[in-house]
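Below is the structure I would like to discuss, written out as structure tokens.
Of the protein chains in this complex, all but one are displayed in their positions.
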Amino acid sequence: MATVNTLIYLIIYPGLLFIFLYSTFVEWYDRKLYARLQNRMGPTHTGPSGLLQPIADFFKLMAKEDITPERADKTMFAALPPFGLAIVSTAMLLLPVWNYSLEQSSLTSFNGDIIVLLYLLSLPTFIFFLAGWSSTNLFSTIGGARVLTMLFGYEVPLFLAVLSPAVLADSWRLAEIAAFYRQQPALALVNLLGFIIALICVQAKLERTPFDIPHAETEIVGGTFTEYSGKKLAVFRLMLDVEMVVAAGLIATVFLGGFPGGPILGLINFIIKTLLVVFFLSLIRATTSRIRVDQVVSFAWKYLAPLAVLQLLIVIIVKGLIS
Amino acid sequence: MNFQIPIGPQHPALKEPIGLRITVEGEIIRDADIRLGYNHRGIEKLAEQKTWIQNVYLTERICGICSHSHTTCYVQGVEKLMELETPKRGLYIRMLISELERIHSHLLWLGVAGHEAGFDSFFMYVWRDREIVMDILETISGNRVHYAINTIGGVRRDLDELQVKRILDSLEVLRRRSQYYLNLGTTEPSFVARLARVGYLSREDALSLCAVGPTLRASGVPMDVRKDDPYAAYDEVPFEVCTAGTCDVLGRTVVRIKELFQSYNIIEYLMKNLPTGPIAVRAPRRAKPNEVVSRYEAPRGENLHYIKSNGSDKPERLKVRAPTLGNYAATIKMLKNGFIADVPLIFAAIDPCICCAERAVALIDARTGQEKIMSLKSLKELSLKVSPTTTRKREIEWPL
Partner (left out) sequence: MNDQFLIDKARENLKEKIVEITNPARRRIFLEVGLDDLLASVSWLKNDLGFTHLSTISGVDLGETFEVIYHFANNYCCLNIRVKIPRDNPLLPSICELIPGAILYEREIKEMFGLTVQNIPDGRPLLLPDDWPAGNYPLRKDWKYERPPEVIPGGEK
């Protein structure tokens, strides 16, 4: 039974099949919502309400010509997209969706998995940087430099914001943190500030407006992705979608009480909670304009980081009060 | 370390081809250079071979956005050469179209500014409302872009009661929306952070570099041809010249939105005081030898046509100075010491119309092969210089 469960876990839910279908659905949801906020229709053509449009886009890109620049580091250039997709898909397995038990740690749910997950979520940034750098295009290189510059801005506040609920729950295991807040929902309110900070940082991590600086098309053409085309670009786009699902899942686990109820009910929980997070992300995207890279760094260190420290202080004080 | 970035001739921030070479140090621009000529059609030379009336349609095709500006400027000059008295109603309709064109051009610019700053929601909203103006223009002239309403001696299409009512009704909607955009454009924090103190052009620089239009007015110089040198019936219409003192992209945005309100007022006045009578007079085929300087306030600034006749049915010389050309010198000044991220915004802030600025010369085939090879070659040299052994560039300065 355990083997079957593991296989289902790896391949169907939340494994590859679910990741692919759900991340394309989330992309559709994001696009549609963004379009409606802008008074547009959004995708309408493929499938009911354009539901299949992201999948159609994916296959269209897979069929397109794939060009590698002559001066690029060819091995690196080709290896990065699948590598990035593998990293975020692995991160997805660490979300406590089902097939875990709170008493006993397993390969996908263990003490310290929150750190591993955050680490796995940091890697895509380096993937983007290396992608820009190995393309050797001027615009890609600037994009790559901007990716890293931004990383210094948002990474520390994100870690502080995500780890403070863990401090309150007194555990480094995602499943236990989620279970803690399910038992004491009132305590989740303590982390409200951290929730907002995490949303902003995730927006920056996913390089969406107002933080879409590394691939700001009106400034540096496609940024890191300037030279990418065809299959590699398709995989990169899928990777970004999966990263969005994982990041939304992480926020939902840590701040919104996780996904209880086993495979079926947990799935519904997962969809509702991640869509809620993605809704906020789309809202930020629709209502802001792109800022400059120096403004990101100063904004992160002037406001986000001090607020994240404040959140940590609040958590420590609350923890002292309840124990 | 410095390196050069080619912006254009093909670049997502440019709607038309132009070459900008930008020398950057990290993210900071140290030098900028402009190269025109990708879009030349030889209109000035061609105009010498066409008759007076054919040239109305030729000048209309100088630009897609300010098509009416160029024909009005040209037609005004020719009417002076031919000593024609244009009927009042014709002038009013001509002014109506030119104000509608100003509104649609400024709304277009606002949307583009939003897009360049990555504020796509603003872009979508503004362009949705621009359709109202485009629809009015279509009901009046039958066309959305090249209105073809001007002719020598007047205009070609009359207005009826229903159209007047429709125009007045849509003004209400446009006023309300523009107020919203004024609030949004000047209060949305991330948008203002991108616009304020970007592309600084002091009053002295603006004057000495001969900037025109909203760029000049945003530096606090109240210069507007409609006020200084009233053409058509602008001396009868009450309106104000809008200026801003901030000298940056935010100021240019504010000036343009304020001008929208002035245009609404002008249109309202024109529609309420529309004179009756004919709309055009018959024009002769030839003009006596003479010369004339015709000035016009296009949405982007002062438009100037110098027309010289030699007694035949063709002009001896037609010189067109579109507003964008007057702003290029100022743009280079504004770009220096800015950020790469601000290039599209600063460049967009003059509302560049590259077609307008490039009209002269003979029928050059605007193939850019030579220029492209040049820039590629220089890029290759650059990359070889940086890394003689490997194929990759490594020593690019950190932007921190």
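For reference, chains read A and B in written order, and residue numbers begin at 1 within each chain.
Heads up, the rule we're going with is that a contact is a pair of C-beta atoms (placed from the backbone, for glycine too) under 8 Å apart; a residue touches a chain by one contact, two chains touch by 3 or more.
These figures come from a predicted structure and were not determined experimentally.
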Omitted chain's touching partners, listed by label: B
Absent-chain contact - pick from B:232, B:260, B:325 or B:341: B:325
Residue in contact with the excluded chain [from B:207, B:233 or B:274]: B:207
Sole residue of B:195, B:218 or B:304 that reaches the chain not shown, by the stated touch rule: B:304
Touching residues on chain B - with respect to the absent chain: 35-37, 40, 42, 44-45, 80, 207-212, 222-223, 227-229, 290-293, 295, 302, 304, 306, 308, 316-317, 319, 321, 325-326, 328-330, 358, 360-365, 367, 369-371, 374
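Keep this in mind: only the chains that are shown with their structure count from here on.
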Centre-to-centre distance between chain B and chain A (centres being mean Cα positions), rounded to whole Å: 42
Contacting residues of chain A [partner chain B, same complex]: 37-40, 71, 73, 133-134, 136, 138-139, 141-142, 145-146, 149, 152, 209-210, 212-213, 216-221, 286-295, 297
Residues of chain B touching chain A in the complex: 3, 5-6, 11-13, 27, 114-122, 124-125, 128, 188, 190-191, 193-194, 339-344, 379, 383, 391-393, 396, 398-400
